[in-house]
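Below you'll find the structure I mean.
Only one protein chain is missing; all other protein chains are in place.
Note that the chains are named A, B and C in the order they appear, and that numbering of residues resets to 1 at the start of each chain.
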Amino acid sequence: MLEKNEVHIVDYKFNILVWIDLLIFTMITIEIAQFDFQALTVMVALVIATLKTYLVGTYFMHLKFENRFLQTIVVGVGLLFIAVLMVLFTDFLYY
Amino acid sequence: MSSESVSQNHTAHFDAYGIKLGMWLFLFTEVLLFGGLFIVYATYRFLNPEAFHEGSSQLNLVVGAINTVFLLTSSLTVALSITALQKGDSKKAIDLIMITIVFAVAFMFNKYYEWTIKFEHGMFPGMDHYKELPPGEAQFFNLYFLMTGLHAVHVIVGAILLLIVAWFIKKGSVNQQRIVYLENAGLYWHLVDVIWIYLFPLFYLII
Amino acid sequence: MTAIPHQKLYVDFFHEKRGLASWLVTHDHKRIALLYFYAISGFFVVAFCLGLLMRLELIAPGETIMSAQVYNEVFTLHGVIMIFLFIIPAVPAIFGNFVLPMLIGAPDVAFPRLNLVSWYLYVIGGLLALSTLLYGDRPADTGWTFYAPYSVKTGTNVTVAVLAAFILGFSSILTGLNFIVTIHQMRAPGMTWMKMPLFPWALYATSWIQVLATPVVGITLLMIVAERTLGIGLFDPSIGGDPVLYQHLFWIYSHPAVYIMALPAMGIVSETIPVFVKKSIFGYKVIVYSSLAIAFIGYFVWGHHMYTSGMSGPARIIFSILTFLVAIPSAIKVFNWISTLYKGSIDIKPPLLYALAFIFLFTIGGLTGLVVGALATDIHVHDTYFVVGHFHYVMFGGTGFAFIGAIHFWYPKIWGRMYNLKWANIGFTVLFIGFNLVYFPMLVLGMMGMPRRYYDYLPEFTIPNLVSTVGSWVMAIGLIIVIVNLINGRKGPKASTNPWKSVTLDWTHTQSPPSLYNFEETPVVTRGPYDYRDYEEYIKNES
Partner (left out) sequence: MSGASNFAEGVDLAFYVIIGISVFFLVGITAVMIYFVFKYNKKRHPKADTSITGSVKLEIIWTVIPTILVLVMFYFGWAGFAPMRDVPEDAIPVKAIARMWSWTFEYENGKKSDKLIVPKDRPVKINLVSVDVIHNLYIPAFRVKEDVVPGRNNYMWFTANQYGSFDLMCAEYCGLRHSYMLTTVEVVNNEEWAEWMLTPEGESDLDRVAAGFNVIKTNGCVACHSSDGTKLVANSFKGIWGLDRKVVVDGKEQTIKIDAAYIRQSVYDPNSQVVLGYNSGIMPSYIGMISDTEVEQLIEYIKSLGGDAQ
């Protein structure tokens, strides 16, 4: 009962643009990894990876055109995982 | 996930959204399956930072980067294939799936090459050189083989799913109106891509 | 959402098709539920007998009937079967499958074929677990928790047992996934979320846990397999691994799993009480939200199983606070159930007896959970018989009793016949008394300091152990009465379609036993799920 059957088509060209962005991001990560910012490097790498995931999710996986509920649970699962990791690290961080 | 909604058994109704929702739920389980390994990774990396750096420098960045490009591109072709089928061009859709498969094979080939080299150096679980690795580094390679290995299994499964869907498109049972199976196989493929997006920097790029 | 094809004649689902083969390939949720029922009952009896054997061994110090190695294998198998093969699938896979579609006015679950696949996975996993008895060195002797590094070192057949648990996990995931889509997509017209009965709500919350927690234990168990077979020593301290990390990963699943066991049982209690009290459940919305809250907070309390593992101080404190918070929604549910009784018109039938027993026993179990949830006290009773007492109270006293209650409740729906009520009451009484005789002494033993998984014990622990063992015989008698009575009920008098006079769709709109797609036409929901105003009239009009 939730679905609306309108189809949203992501155009060929737009898909290719997303792909080019993804390649650029990949290059940036590799470049940045050459500098040693210590812990920051990992953070930057992960942030870029997350941006890439955002692109793949929103456009390739069509999340942008899905209903609210689906968008929420996808983000929710991501946050849940991060929360679990944070709670876990209360052990290792202070050990 | 090729099960159909029940109602289809005895009425004309076909619940595309339900099937897609099912696929997403399945993807969550995949995310958390890898999530368990990411947790182990995060912990051991935290406990042995230098060793992980040391281990990472022994991996071949070029091979990793090429594989990243392969997977990103294959994701693109899957996305394009969905666009094609949405527009009703099933021939183009099949062609694009086939290109995806080619990239998948290329990825696996690269992986094979990478692992063979490790193998020749005795750097494979159970082999002599492997057993002599210093503590943290052993964990790095344990995780490397386990995570990229599990990922490779997913690449194979994803490729098979796509092939099956291509066959159905050819037969006509997956078409512009009933595109959800292609979308689902695509979702799976993109997930495989997303996991690699994280694996790549975490294994090949640690400073 | 869809029209059901018109059925000319009422044929119940047993007679729709005949022959064993038609069962083994069925897509009908009711038949699959019964397939689960028989498979689960089979495993249950095995594990029950193992429980009795353990008690017999512990009747007195020293060797009684088995050697230490056998004892260790027995409690491991008992735990593995009870957890993975009985209590996790029992309520969702049997009663969820059978009544969920009917309660929400659907002809079946969303993915019927997948449903059958889960059953096959369940059976394969179960047989694999039992097969460890037959080949290899010996069945696993690690305890159901498979703690590394012992599980990596022992020469017993851990690999197969762990793989079995992995497969069972997948079965559980697929069931959960199926239910979520079913609940989202297939509710009858008019059944808004807040008009959905509470058992589907409980299953909804449970399903999310199944989908989101089970994969973590899946991968953890695979790591144990990798460590045993490939020499990938992930938890081996000599190469930088950490055995405590294994415990974290294990409990990240296994604590939420205890709510996979408890929530559906609570759903059954919420479903039963209004029927026999003939008034709406008290605080419907609060019960809904508390289920969701339990599912959510339950995800973050796993560390309370590890207070003595050498976790950091802050971690212990955070886990303890969260543990206490997760107790509150359970408390709220108990208060709401009790309040439902107020000014009702209470008809004490066996299903209600089991529901009330659930409240009492689960409360004891839950309150002992608070004792183990607090830091100081858990240091003393962790890994002692106190914990064994705690979890038997919540699992057997809670979920187990709710499960038996559910059989009594939906019995006339499933088989269209009625068991003997008097014998049901007698069986209940003996079971209830026996239960407390077995497990209360365990709480005492734990306070005295007897560790669990002990084959032999010091003389000062003798008397409570003796009481407990004798109690296990009383309980066995009670259970046998219950089972025999239920089996005899198959030849009992025909039941009317709605013997308990319930107002939920499963009773008002389907036959007993139901027909293939449950409803003759898709029901349209206008009333709340537990609206007992003028119920006699409503029931007459609808059927």
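Operating definition for what follows: a contact is a pair of C-beta atoms (placed from the backbone, for glycine too) under 8 Å apart; a residue touches a chain by one contact, two chains touch by 3 or more.
Computed from a predicted structure; not experimentally measured.
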{"item": "Where the missing chain makes contact, among the chains that are shown", "value": "C"}
{"item": "Hidden-chain contact residue, picked from the options C:V123, C:A164, C:I364 or C:L437", "value": "C:I364"}
{"item": "From C:L127, C:M194 or C:I348, residue that would touch the chain that is not displayed", "value": "C:I348"}
{"item": "Positions on subunit C where the hidden chain makes contact", "value": "68-69, 72, 137, 141-143, 147, 149-150, 153-155, 237-238, 241-244, 277-286, 308-310, 313, 316-317, 320-321, 324-325, 327-328, 331-332, 334-336, 338-339, 341-348, 356, 359-360, 363-364, 367-368, 370-371, 373-380, 382-384, 447-449, 451-458, 531-533"}
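Following the convention adopted for this analysis, only the chains that are shown with their structure count from here on.
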{"item": "Pair joined by the larger number of C-beta contacts - A-C, B-C", "value": "B-C"}
{"item": "Euclidean distance of C-alpha centroids - subunit A vs subunit B, Å", "value": "15"}
{"item": "Residue numbers of subunit C (touch at least two other chains)", "value": "1, 184-185, 212, 248, 252"}
{"item": "Per-residue overlap in subunit B, given as positions that touch at least 2 other chains", "value": "15, 17, 21, 28, 31-32, 35, 39, 43, 47"}
{"item": "For the subunit A and subunit C complex, residues of the former touching the latter", "value": "1-2, 77, 80, 83-84, 87-88, 90-95"}
{"item": "Footprint of subunit A on subunit B - complex, ascending", "value": "15-17, 21, 24, 28, 31-32, 35, 38-39, 42-43, 46-47, 61, 65, 68-69, 72-73, 75-76, 78-80, 82-83, 86-87, 183, 186-187, 190, 193-194, 197-198, 200-202, 205-207"}
{"item": "Parts of subunit A lying in touch with subunit B, wherever the complex brings them together", "value": "2-3, 5, 7, 9-12, 15-16, 18-19, 22-23, 26, 29-30, 33, 35-38, 41-42, 45-46, 48-49, 52-53, 56-57, 59-62, 70, 73-74, 77, 81, 84-85, 88-89, 92-93"}
